[in-house]
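Excluded from the complex is one protein chain; the other protein chains are retained at their positions.
So, subunit A:
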Amino acid sequence: MAALRCFLRSGKGAVSVLLRRELHATAPASAQVMVRDALNQAMDEELERDERVFLLGEEVAQYDGAYKVSRGLWKKYGDKRIIDTPITEVMCDSVLAPPPQAGLRPICEFMTFNFSMQAIDQVINSAAKTYYMSAGLQPVPIVFRGPNGASAGVAAQHSQCFAAWYGHCPGLKVISPWSAEDCKGLLKSAIRDDNPVVFLENELMYGVPFEMSEEAQSKDFTIPIGKAKIERPGSHITLVSHSRFVGHCLDAAAVLAKEGIECEVINLRTIRPLDVECIEGSVMKTNHLVTVEGGWPQFGVGAEICARIMEGPAFNYLDAPAVRVTGVDIPMPYAKILEDNSIPQIKDIIFSVKKTLNV
């Protein structure tokens, strides 16, 4: 049911779901831009702006990127700036840890973040911790990017969400964008940032078009890291999510609106540092909180949000316990029916909202 719906939004970010698309009438000169192209634009603009920026990863150059995110960049910038690597995540990633110390600003693409586990020692021990261990002598301006989380039918080893793993570590910034505008603005900020940034994209979002304002299309459009966005204001309950599930929350909110329940949907945009103030402000208004994520429940992003709300001023405003909607606590199965039931569906969000509101 939800799959057939199409939603109009006021403000930025029209989402088209699967089969039907509608152009949203916003300011003139806005355009429909796919997430993939927004990422491509971000990298293109930053490569042009700064000679020290370069992209390195498996199949990023001559293949145009495993998911075509870097399409056209090798043709434009050549071998020196867009580098194909052999299948060596460790090398791939750590080759990029010291060039920052030696003056360069690498973008390291992991074909998926599942493969980053091969190199996670370098991300944490060589990138995240170095500025601190050196007491400020060695900054590490590097971006690690690639698709994160579940895809479709790729089974257990290729479907893990790493937001909680990377979000755990001081010294890293962790971004999990949703819309095309998020992707463009945040990737540009990440590349310009002088610190190690983990940029968690989503494969299923690459082909999704979003409305992008003229301002968002400009070469200097950036979004600050660490600030969440309220995608849909509401008064009855706060839904907090990141990446693809922001869309699910908006879909659920549209359904619930018909029943008179107004959800406030927050798009985290950044996992670390978490914009707790935004969430607290919302909870203090709505008195109810449901977090939604694709990752596993234990020690996840939702768990962290609940803990922070408990410890902060918003706790006293809760009229019901905060709950989490998460992926099922199992390795991802392959069969479609099993996979579909392993990640939050819109009906799960609606169910959890109604339980929390006791309706």
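The working rule: a contact is a pair of C-beta atoms (placed from the backbone, for glycine too) under 8 Å apart; a residue touches a chain by one contact, two chains touch by 3 or more; residues count from 1.
Methods note: contacts and distances are computed from a predicted model.
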**Asked** Any idea which of "Protein transport protein Sec24A", "Pyruvate dehydrogenase E1 component subunit alpha", "Trafficking protein particle complex subunit 2-like protein" or "Histidine-containing phosphotransfer protein" UniProt assigns to the chain that's been left out?
**Response** "Pyruvate dehydrogenase E1 component subunit alpha"
**Hidden-chain contact residue, picked from the options A:70, A:85 or A:213** = A:85
**Complete:** From A:131, A:165, A:206 or A:221, the answer for touching the chain not displayed is A:131
**Fill in**
In the whole complex, of A:31, A:104, A:257 or A:284, the residue touching the missing chain would be A:104
**Request:** For subunit A, enumerate the residues touching the unshown chain of the complex.
**Result:** 54, 80, 85-86, 88, 90-91, 93-99, 101-104, 121-122, 125-126, 131-141, 170-171, 173, 194-195, 273, 311-312
